[in-house]
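Partial view: only certain chains, each at its native spot in the assembly.
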């Protein structure tokens, strides 16, 4: 029919000239950028870790906790990054739902195993610290428990992603799940204020400024920075792998379809 | 009344399935969508029914019902649409009557009565049987009754005659013709001729394979 | 909306409806406990409210698979998108029906199972009351998980895992209200009221979130 499939010329020109969001950060450009950024990010990470670790061991022993206080320089950055990774996922989830950007889904998916790993590290270092301080590996206080729930949420999301075979179909359901699970983050943060916990209350990011002395605060902040750069480096790498994985999917699909085509019109084979 | 579809695009599973599909169908007209297996016929129909999101910033404004008669006001398109998909949306454990009355209650009930509708598809007498006891073709015909019992102007039909025998096919052609004469619009995806008088046609071709996000 | 409630209730009574499985699973959990902790009647009575709550929670969560999957597989969910009734309202109706079919039987069975656990009548009464008020919250929260996993076959366990972290507050307040009724210093009413609030809150939020997830599903 003549009335159909005819492109109105005005419409098509406006469409072509409209810049699309996907042009601003498409996967190809992301890969290009990541390749160039990664060496620098790794270099900064290494320097920060060298300085941070040196300063951590140079820090004086705590009058109450003795040498075990040094666990803090691993424990606290780990738990911060564990929660930060979730916030990265939350913003990526918004990117999936609001802008439907394919890179946002990749970012969310790449952050989950990293977040889970930092959460696990936070749990392990906390437990190791708890053994001398509290006399037990674990207590069911609000801070510790809500943090354990964070691990369950991470792992649940990873299971959800695994269960859905097609990554593009998994994007939106998991984005919704990420947003729903975000409610746990403020609970972790404020658990020490809302309930009586064995765990100590905030001493750095609190209203009224940090209560920690600078001998501890400065190495802690450097370690936190080092962990952040480590996260950035790993996140870029996992995102890169995820993009390659999806490209392989697309290539395999193409190969599959091409096999069909060669079959139906032998002259093109 | 006119269904206008302008440059719609749909992705599935991260792949571009439809790009820049445009057409318009007026009151009393039918559009037959054809194309090879996997071309995207069902995808188009689901997108028209609002069951699949449009891609690339296309909003629901790209699918619209223009020149509405006064009665329809600004009802959303979904409430003016019947969608007959591959699945019949009936529960095998409920009787035909229970199934159809449920859909009449929920989809709006100003169409044919139950008996009338079953009569139109030549299935009178089955209303008290559990739907699960019917054969494939009979099930499809019960599903068609749903279209008759709630009056809606736009019918989206995905292979509506699959499983129907010759006689039922002809019966269904008459039913569609009645709907068109009453001012309705039909968009049907099918491999088989539906027996309509001079429908418009739209052929969907599979897209070239280089339009996904991860190429 | 009433129609969908009626239909889902009718379906649950027909063959293939699975009306009993939830209660039976609940019973199974209850039976397993004395076998594993030993027949110490005092300990059983002390743990009673907790065991009833855990059993009811797991049974409710594992039943959620039935909430949307059948409707998706047979195409009913597509038709629901075309109804005049807004989707959240439909989800609400379906969740209410689901609770009547799976949640209410748990509440009704709880007193009987409480006897198996050697619970006092106060404890039984208090626990049943908290279950009556708390299980709807589990259904409404779980509806979101069910909607998210609606395209997965065999998604039952996953729904439970996704929904469980969010249902922990329900459990906490439910159990503490139940214990509040039995143990002296602890109060009954404040946690019970919080539980009620949680249920009401999620009966509003849950359907919206679930409806959104259903809209966003692919295929």
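Note that the chains are named A, B and C in the order they appear, and that numbering of residues resets to 1 at the start of each chain.
Assume a contact is a pair of C-beta atoms (placed from the backbone, for glycine too) under 8 Å apart; a residue touches a chain by one contact, two chains touch by 3 or more.
Computed from a predicted model, the values in this text were never measured in an experiment.
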Total copies per chain kind in the whole complex, with one of each drawn here: A x1, B x2, C x2
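We adopt the following convention: only the chains that are shown with their structure count from here on.
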Label of the chain whose CA centroid is most distant from the centroid of chain A: B
Result of counting contacting C-beta pairs for B-C and A-C, higher pair: B-C
Whole-Å separation of chain centres (CA-atom averages), chain A against chain B: 43
Between chain A and chain C, centroid-to-centroid distance (C-alpha), Å: 32
Geometric centre distance via CA averages, chain C-chain B, whole Å: 37
Chain A, residues touching no fewer than two other chains: 166, 168-169
For chain C, residues that touch 2 or more chains besides their own: 216, 218-219
Sites on chain A touched by chain B in the complex: 1, 3-8, 11-12, 15, 20-22, 26-27, 100, 102, 166-169, 243, 246-247, 249-250, 253-254, 257-258
Residues on chain C engaged by chain A in the complex (per definition of touch): 144-145, 148-149, 151-152, 155, 158, 161-162, 164-166, 168, 209, 212-213, 216-219
Interfacial residue positions of chain B with respect to chain C in the complex: 12-13, 46, 49-53, 78-79, 81-83, 85-94, 98, 102-103, 105-108
